[in-house]
Structure formats: C-alpha cells, structure tokens
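All protein chains but one are shown at their positions in the complex.
So that you can tell them apart, the chains are marked A, B, C and D in the order they are listed, and the count of residues begins at 1 in each.
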Amino acid sequence: MNKSAATFALYASILALGIILPIYFPNYVGQMTVMWMMVVFALTWDILGGQMGYNSLGNIFFFGAGMYASGMVQVGMFYDLAKYNDAAGGGIYNFSFAQYFTGLSVGFVVAAIVCVIFAVILGRLVFGLRGPYFAIGTLAIATVIGELVSTWELVGGGQGMSMPNYPGDLGEAKFVFYTMMFVLAISTFMFVRWLYGSRFGLAINAIRDDEQKAEGMGIHTLRYKTVAWAIAAFFLGIAGAIYGNFNNFFEPIDVAFPTTTFGIFMVLMVLLGGKGTLWGPVIGAILFHVIKEVTWTYLLNLQWVALGLLIVVTVVYFQEGIMGWIMRKKPEWFGIRVEGDKQRLGDMK
Amino acid sequence: MERIWANIQIMIDIPVLTLGMVIDGLLIGGIFALIAYGLALVWGVMNVKNLAQGDFVILGAYITWWLYHAGVNPIFGIPLAFVALWFLGWAIYKTVIYRVIQHDLFTSLLATFGIAIVMQQTMKIVFGADEQTIALNLESYGFFDDLLTIQPTRLIAFVSAIILAIAVITFMKRSRMGQAIRATAQNPRAARVMGIDTEKVYAFTFSLNAAICGAAGGLIALIWEFQPFIGLIYSIRAFVIVTAAGLGNLAAVIAAGLGMGVIEQTGAFVLGTEYQQAIVVGLLVIVLLIKLVISSRRREVVE
Amino acid sequence: MVDKETPQDASNDKASAIEQSDKVSGYGAGGVETVISVEAVTREVARMSEGVPDAATLEKLAGDNIFVSIENLKAGYGQMEILHDFNLSVAKGKSLCLIGPNGAGKSTVLHSIFGFTNIFSGKITIDGKDVTRQKPNDKLKNAGIAYILQDNSVFPNMTVEENLWMGGFLKDKTDEAKEAAERVFQKYDRLAKRRSQPARVLSGGERRLLEISRALVMNPEVLLVDEPSIGLEPRFIDMVFEILDDLQNAEGKTIIMVEQNAKKGLEFADIGYVLVSGELAKAGPGDELLADPDVGRLFLGG
Amino acid sequence: AEENTILLGAAISLTGKYATAGNHAKIGYDFAIDKINAAGGIKVGDKTYKFTVKYYDDESTPARGGQLAERLINQDGVQYMLGPYSSGLTKAIAPVTEKYKIPMVEAEGASRSLFNKGYKYLFAVLSTSEQYLASAVALAAEVAKKNGKDPKSVKVALAFENDPFSLDVRAGVIDDIKKHGLTIVIDDKLPRNLTDMTATMTKIKALKPDLLVVSGHSKGAGTATRQIAEMKLSIPMVAMTHCESADLVGKYGATADGYLCATQWAETLTYKDPIFGSAAEFNDEIKKTYSDYADKSVPYQLAQASAAVYVFKDAFERAGTLDKEKIRDALTKTDLATFYGHVKFSEFGNNIAKPMVLRQIQNGKYNVVAPTDFASHKLIWPRK
Partner (left out) sequence: MSEYIIEIDSLSKSYGGVIANKDISLKVKKGGITGLIGPNGSGKTTLFNSIVGYHPVDSGSILFSGQDISKFRVQEIARLGLLRTFQQTRIYAKMNCIENMQVSIPHRKAGFWDMFSSRDETTIERAERLLEFVGLYEKRWLRAGDLSFGQQKLLEFAMALMNEPTVLMLDEPTAGINPTLINGLIDRLKRANEEFGITLFVIEHNMRVIMNLADHIYCLAHGQMLAEGKPEEIQNDQRVIDAYLGAH
C-alpha cells in the first residue's frame, strides 16, 4: 500500500468510527462529545505550544469567552439577560424551536468572532512575554477574567448561567451536540493539517526555535503569532459555545474558565501524544480521555491519584510523547533522517 | 464605585485601621516571601517551575498540625516539618525531578502538577478532607482601643519566616554548596567542567526548597485554616511574586512578597473582598505589562 | 555538486602582497585560492590515506610514557554513533592537535574524554587509570582533566573574579583560589579592569581569555582545549599559544587540542591527528603534517 | 439476591472543595441504607428489596456532575438518584435527571433557584437556602424591638462566599432584611479560595455592625470565627452556616461562644420515625458507628442524607412497583414523619413541612434558640 492510500484509509476509518460509534454506543455519546472536545483542545493548544513554542496556560480563556458570548447572545436575543440570570427572580423561560436554533447559530458565530477579537487584542499585550512569563501571564489573564466574570451580575456572577433547554427530544439533543463537536474536531484537524503544510507552519516553527533570529531574518513574527492565536481562539470559542449548551449550565470558575483542570489537561494531552506533531495531540487527547474515564469508573476515590501518577509517569519516562517515541523508533515513516547519508572513509575506497 | 470611595474614606478617616491592614499584610507577606523564595531557588537553579510548591506547604502544615495533636509544640513541630519535607523533596528529586531538569518548561510544570495531585489525594486519604488549623487561641495585642490588633501567631510566623530567609540567604552567599548552586544555575555544563557535581546540587536545591515550604506550612497552620486541596493558592502567590521580582534577585523576592501581602489586604478592603483573588493575579498581569512597556522601550522582550 | 577544485585566478595581487608581508600574527596571512567543498575533502582524504593508522602506530608515534590513551572508542549522541573505532595516545607532557573538517567529530573526542557523550564501547585511560565511565564532575578531581569548551562557558551573572574563584571550586582552601585569581589579574590587565563586573558583559574575546585562565586555576594534569583561538584577536591568539606552550614545556602538562587554525595548531603540537567523518585519516608529528602538501591543500587552505 | 436490590445512583463530592461535606453526605446515605436493609429492606408489592448505591466522585465541579449523572443513568442503568452535595452540583445534575425522567431525592442542594425551574423529578428533603439565616435576621429585629430600638438602627454586615449556595442564602437574608427594615452596612462577597478575611473584619471594626451574617461553607465559618477573636471584634450577634461541619467548638473553644448557627436539623429536636428512632437516637448511633464523630457533633448534612434515602423507601413502598414514573408520583404525595423532620413536597419539589432551626453555641454546646416553638434554650444577647 502506498503512502497516500494508507493516509486515505486512515482518514476514512476515523470518519467512519466517528459516525458509527455513537450509533452503536448511544450511552457513551456524552463522553464521546467531550472526547472530541478534548481533541479540539489539544490541537489548538499545540498550534502555539508545540509548533510555535509559546506555551500558553490561558487558552482556556477562549473556551469560556465563547461559552459566555454565545450564552449571552442566545438568551439576550429573546429575554432580558439580567432578569433571566437573577436567581431569585423565578419565572420559567421557554425557547421555541426557532428561537433556540436562531440563538444557537448566531451565538456560535458571535462566539467565534468575539474570541478572535480577544486573541488579537490580548496578543498585543502578551506576545512581548517569553517562556515562563508567557505561560504565567496567560494563566493570570484567564484566571483574572474568571474571577471578574464571577463578580459580574449581568451573567449571573458566581451563580452561573443556565442555558435554554433543547426544544426537541432530549435524546436527540445529545446527538446534535455530538455531531457539532465531531464536525468541529474534524474541521480543526483538517485546518491545522493544511496550515502546517504551508509556509505558516515553517514560520511558526522558526519562531519556536529562535524568535530573535526569526525577527532578524525579517519574518513578521507578531503577525504570525497573532494569527496563530486567533486560529486557536476561533476553534476554542466555538467549542466553548457548544459545550455551554451541551452542559446546559455553566459558571465562571469551574466550568467556563477551568484553568486548573481543562486548562492543564490541554497541555497534558499534547505532551502525552507528542508535541509539535500533527497526530500527537489527537492521539494524546483520545488516550487521555479514555484513561481518565476508565479510572473514574473503576478506581473511584483513587482516580485522581491514578491521574497524577499517569502524568508523572508520562513526563518521567515518556517525555517525547507517543508520536515522538514513534518518530524516534521509525523516523523514516516521517521523512526524517537522523543521520545524513554519512560517508565513512572505509566505504569510499 | 461609590462603595470604593466609601472604603477609601474609611481608610483616611481611621488611619489606625489602615496601619493595621498594612502591618497585617507585611506579617503574612513574610510567609509568602519565604515560599516564593524557595520557588525562585528551584526555578533559577534547576529551571523547574514547581507547581507542587503549595502542596509541599500544605503537607508541612499537616505535619506540624499532626505533631501538635500528638503533643509536640509547634516550636519543635515546624523544624520537624522542615526536616520531613527535606527528605520528601530528596525522594521526589531522585524519582521524578532528575528526569525532567534539562527539559523544557512544560515538562517540569506537568511533572510537578502530577506530583501535586498525588500529594493532595494522599493527604486527603491520610488526614481527611476537613479544614484543620492549629488554634493556639492566643490573646492578640490590642492598641488604640483594640482598633489596631496584632496577632501573636502572625508575629511569630513573620519573625520565623524572616529568620529562616536570612539563614538561607546567608547559606547561599557564604557556603560552598551555595556557591555551587549559583554556578550551576548559570551554566550547568561549565559547572561540571569546574568539578561540581551538578546532580548533587540539584538534589540539594530541590530538598532545600521542599524543606522551606515545609516550615512555611507549619507557620501557615498557626494562622489559617487549611485542607488538602488549598495548596494551589499558595503556588499561585509564589509564582506571582517570583514573576514580579524576577529570579536571581532575593531582595526583590522578599520585597514583592511583603508587597503582595499588603496589597492583598488593602486592595480587598478597597475594592471588596470578592476581588481579592483577582487582585493577586491581576497584580501579576499589571507587573508583566509594566515590564513589557519598559522593555519595549529598550527594544527588548520580557524573558 | 559544486566541485571547484580548480584554483581561482591566482593573479590576485592584493593577496600575494599580503603573503609577502610577514607581519601579521594570529591567523597569519595567505592566499585564498584553494576552494574545495567538504565532500571533496572527504573523498580526497579517503583516496590519499593509507588506511586508518592502528593503535600500535599511534603508540609508537606518541613515544614512551603514554599518559592519555583511547582505545577503539565508539561514541556519539543519543543513538547516533559519531566516532567509529577511534584510537588516540599522548605521552605525558606532550601535546596533540586534532584537525579536520567541520563536523568531523573533533569536539566529540574531547566530549568523550570528559564524559559528555554516550560511549558505546572502547576504553579511555589516563595515567593507566580507566576513566571511561567516570562522571564529568569527577574528571577534574580524580583524573586532573581540565576542559576549555568550544562554546560559551562563563557564569554570566557572577563577576569575573567569582568566575575565576569557581575555577578553584575543588580546592579545599578558598584562599588558594583567590591567590590564583590574583595572579591571573596581574597577567591580564584586560580582565583586571573588569574584575567586579558580571561576566555577561564581556566581549567574545574577553570571555575566551577568562575561560582559559579559569581552567588553569586548579593546576590540572591534562588540558582539553577546544579551539582556543576562536574569536580572539590576532595578538591574543599568539598569546594563547604562548601560554599553552609554557604550560606544556615549563609545567609538563599534557594537552589535547582541537584547532581549526590548523597552521597554528600543528606548529604548536608535538603530534597531529587528522580526523575525517569520525575516523582517523592521518597521524604524524606536527611539523611533518604541516609540511605534507596534501594536508596543506585540504586543511590549511592552500 | 441479585434481583432483590434497588440500585440508587449518586455523584458526590469526594474530592475538591466540597469533599468534607460530601463525605458527610455519603456517610449519611450509607448509614441509612445499612439501617434500612438491616431492618428488613423495602417491601414493594410482595417482594422485599435491598438498597445499593453506585457512587461517582464529581470532584466538586458542576461540569463533572452533569457528566456523571448521565453516565449513571446511561451506563449503570440507574433509575433513581440521590442528590449530590451543594446547590451548584444539583443545578448541573437536575437538568440531566429531568431529561431522562429519573426521580431524584436530594438532600444537599438548597438553592431556591432549583425550585423555580419547573422540574418534575426533583425532590428535596431540606429547607431551601433562603430560610437558612432568615430567623437570625428576625431575631435581630426582635431583640432590637425588645430593647426599644428601631430595627432601622440595626446595622448588618454580610459576608457571603461567591458560590451558588451562599449567594442563595444571601438572597434570602436580604429579603428578610428588607422585610424587617434593617440596614446593611457591609456586603462582602468572598472568593471561593479565600483563606483570610482581614479586609472584611477591618470594615467591621470601622462600621461596628450589630449583626454579622457569614456563609461560606466550613472554611468560611472557621476563618471568620478565628479572625473575629484575633481582631478582638465585639459583635453582639453573629450568625453563620456550617458551624458544625467546621467544628467551631472543637477548634476554637470559648471564642465561638454565642454564635448563632443555622441548621436543618438538631439532635435535640423531638422528631422521630420507626427506622432511625428519635433524632437523639440517630445521633448516638452515628457516633457509635463512625468514630470520626465520636467527639464532634453530627452535622445535619449527614442526617438529611439519611432522610433522603428514607423518603425513597417510603415512596417505593407506597408505589408498590419499581416503575420510575409511579415512584415519582408517589414522591409527590410524600407526607412522612422522619427523625429529621416532617417531609412534604411542594409542587416544585422542595420540602415545605420542616422549618430551619437556629442554634446558639452556649458553653460549647449547640442549643436550639429559634424558632420559638422549637427553642430549648434562651438566646444570649449580646454575645459576650
């Protein structure tokens, strides 16, 4: 089998699995939705973290921003947001089929746009920071915003926000959100695949390896960095919007801006799969999610210990990630040569 | 907005209260500085960003607390926590950290994040999930009709923190090990060429940091409530302080620690307690932005 | 393949004018006519060499009282083998210079001696003691090896003075290190002027000077020197070689050096090795190699 | 035996910030199940069943809670749910149970915003959170009147954690303050990770309120108690939630004296039922079974969890079938006396038959002081 046929078969089978699995295991649809979300997390994190060397701990901000943006739009289009969110206010709010889906589609678009705008603005601020300062700076921004949102009465403050209920059959709802998340994950993947193959990929790799040099060579570093972040923000924003509706309820600290859970998981998954590679994040995310769900089921009460140990073991013994490991063992699969066509004196005679 | 002005008005009208908050901020800032100093050490020397910093602290608190309930006065309990954490730090270095030292930022962040999780859970299993504290219930010193109160435990904690900090700093400046640590921080390969056993230096540094955290935890047990999952907030504070102060600069770390204590207390008073957490982190953002502006004038970046 | 073995137009009077004047120190002067690509060099060497000199030949070359010896060393980075069955012998108080094209593995030889590489097989002995598996930090203490790295190795945030003290880290008494530092300052006014400034502010050449003098504080038996003249101004290059000469001849130190400034290196060293693609291509007394027309054409720039 | 069990499901906070209270609740569930099973189980029609529970750890995060509920229902086949700990988690789980039409009897989600959404499968045995500290406000007004003062002159300081539960308590308190016409002088919200309340306490020093109301789970209660003493504040009346789970008396001894503590339940109350006996008996038995509580007072979180299981038992027996719709219908008609208090659900699912009680710490004892019908002791005012 030649290489492109193999690739095609791989893609086709993943696509097929994504469609077939939820039909055969309808009970796991919720978890599978979250799994695809994890794939989006990992892929978008890797754009900056793996490919560009900018290790952001604050990407989760866009997730929350997308969630809140779309939530506000979905409710705000039809009701008074403040009243809706006033917990003591009582009252039951109904969304018709049309209202719900209009809100949803407008909400997603707004979420994506808002996140891109945020990325451009924030990028101006944080891209002057390097290394750990960038990581901590972005973490700080995500945390501060989470804290501030939790004092913002309009969106429910620390009480959080309940999203409109899906107007149709509730069993159908989960397939709807699953499909959205799956499509999002696939689109994200295809997009970054194309991206890394273009000049863009090279330039952000150069920034990763030596940004000062890249600047000195005339690469428009800020432009590349901003665009890279905006791309990540775009997909994360939509993921947030989907998740807000999927989960039906969100609040700032634990759901929308969970810097210490999802925010760290993003990084962990990429590391597990192998950072700076195309497939690494995908494999890492799926594996991580599956392991996590399994330990949650079978090691109740010890699941966090298991997760902690998994992290430690990965980092200690498996630093280059799964893809990195494969690359080291089978470099020729990736067109990488470890050794130049080295001549030895003896051979030349 | 009105509320903020009202609060500022109070601070102006009753300056003793303001003074009280500043003093209190300094007292707790001493402990923050200690934790941050430990972080600056492992960060600077080994390039390990230790996310388990706060969990070392909490473990130190638990050890002191446990000893207290077993009848050991914290005066002895805290040094014991120091020693216990020293050995734990050493063990963690030998099993995990030695593998991640020469790697990039995230390897160490994640490894220590993993350690943090394991520690939290283990503490929960061993000590339970309840909030604990060592309540010595000492009578506070009151001044100006009790408008200004100074809590003896906080005073003790502050003084101990300062003594420990001075001891560590002197050690770093004067001793051979201290010298080796500094050299290794700057260029490990060259240090090896000088005959320095960098492995030993790393193990020592990591243990020292854990021990410092252990002692700081003992002090925290004396003044606050703690539970297994609260370590993260101490880690965050340490990161904020170190980021603000920069590595290598001890005086700055201590100043930033004290400053953070004061700003936390007064800021929460002025803006409202709900912003306290935001203030801590917001402060970091502001410091970074200032650094950015300054360095962009110098055609540089913040590295 | 760009194979420009034909010399360029030799009637470059500017160049020949310089060749005449013997005033220039450091790198020396000379023409720049010979233009050969790296592959061509490798191929030529393969053609001309009479096979890899074996260990016995090398020992004979080194003379008696062998101090440092490497036997059948296979070493490299990670899984990659850079040195293939490499042998080396130097007698006590002698000097050896490794030359060869870029990437031949010269630095790797020094790395291996000091313990910075992965050693797959082979043996390194110093004064009869096996040091193959010793950790780098024990090399100075137990085997008396000092190493001057090819790239930057100052402690940037320590002062120049402290840097020198660090050179004597293994000394039991700190005073001795301080005395040694004073001696350095007396010799090099340049460093003395900067003694209490952090080393990061030094210029490239000043750093090199610091690195070299620092390595001498411990009074080592064996000196590994990787391209001592890199980045140095011409007068300093001469000075460095004078220092090395003094160390070898007056103090009886054994020196293993890598030098791209091959002319200088071979002039200085007792023995010269030519390394190509991780293998020894030629070995001989320094002046003999220097006179060898092939070596001249392929490694000395014509 | 396999057929003869009824599987209940619960996502509960075993880790994370609600782990303490979550564990109380879990013990409550476990205890009740053991007790009911030992007492002959549940008679449904002519069969007897035993309860078993499937637990998951929700880590105190709502996101996780929702997922776990889904998993319990879909993968573990749970048909009847017990509630999680805290209002936030209940808010995340209720839409799921509603979606799958799974009846849930919960004991720890008190936010009243849970009960205005029109949920049909959600039942809560406890009093809703706006009632938690309402009687404290009433008491303060009463005291003021008795001392011949205008309630308007009573200055109130509020310190509430910024989380769904505490904010709900706050909403109730504010309603009552308006009702009685008191004046709010401080209204601080505490971030969730707060460990130090110096800022709030300093404000109290400046503004000298007559009543301080605190709600912030056990950390809030402990921290406030400690710092009130340390900063030598004299506040005539202090009311808070979570005194028992924070073990104020054990930790702070005399300094906690005089505090008013909201509780859903107290062992001194005169409720009883055939399984658990009287409140006092329940209390003793817990102390006997779980050594952790031997020298602590049993938190009400534990008691109400037990009560929730008991309510299920009752509903199963009255329904006479395992059909979940029928169970739901039976639950709506619950009218049950328990050791925990009377249980009767409104059309929204909250318990309307049981009042909150207020206890005051008096010489290290929790004595019921309000409402008057239940009071065993007299209020001590001012505190010191």
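Rule of thumb we're sticking to: contacts are C-beta pairs under 8 Å (C-beta built on N, C-alpha and C of every residue); 3 or more make two chains touch, one makes a residue touch a chain.
Bear in mind the structure is a predicted one, so any value in this text is a computation, not a measurement.
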Selected residue (touches chain absent from view) among C:E162, C:E227 or C:D270: C:E227
Which residue of A:E153, A:E172 or A:D209 touches the chain not shown here: A:D209
Missing-chain contacts mapped onto chain C: 1-2, 4, 8, 12, 14-15, 17-18, 21-39, 41, 77, 80, 100-105, 107, 150-152, 190, 197, 201-206, 208-209, 227, 230-238, 260-263, 297-302
Footprint left on chain A by the chain that the document does not show: 195, 197-200, 202-203, 205-206, 208-210, 212-224, 227, 276, 335-343
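The criterion applied here is as follows: only the chains that are shown with their structure count from here on.
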More contacts between chains, B-C or A-D: A-D
Distance from chain C to chain B - Cα centre to Cα centre, in angstrom: 47
Centre-of-Cα separation between chain C and chain A, whole angstrom: 51
Residue list for chain D, restricted to those that touch at least two other chains: 15, 162, 189, 191-192
Residues within chain A bordering two or more other chains: 147, 150-151, 304
Contacting residues of chain B [partner chain A, same complex]: 43, 49, 95-96, 99-100, 103-107, 109-111, 113-118, 120-122, 232, 236, 239-240, 243, 272, 274-275, 277-278, 281-282, 284-285, 288-289, 291-292, 295-296, 301-303
Residue numbers on chain B that touch chain D, as the complex places them: 7, 10, 13-14, 17, 20-21, 24, 28, 120-121, 124, 128-131, 133, 135, 137, 140, 142, 146-147, 149, 151, 153, 224-230, 232-233, 264-266, 268-269, 272-278
Parts of chain D lying in touch with chain A, wherever the complex brings them together: 14-15, 55-57, 59-63, 66-67, 70-71, 74-75, 88, 91-92, 95-96, 99-100, 111-113, 116-118, 130, 161-164, 167-168, 171, 175, 189, 191-192
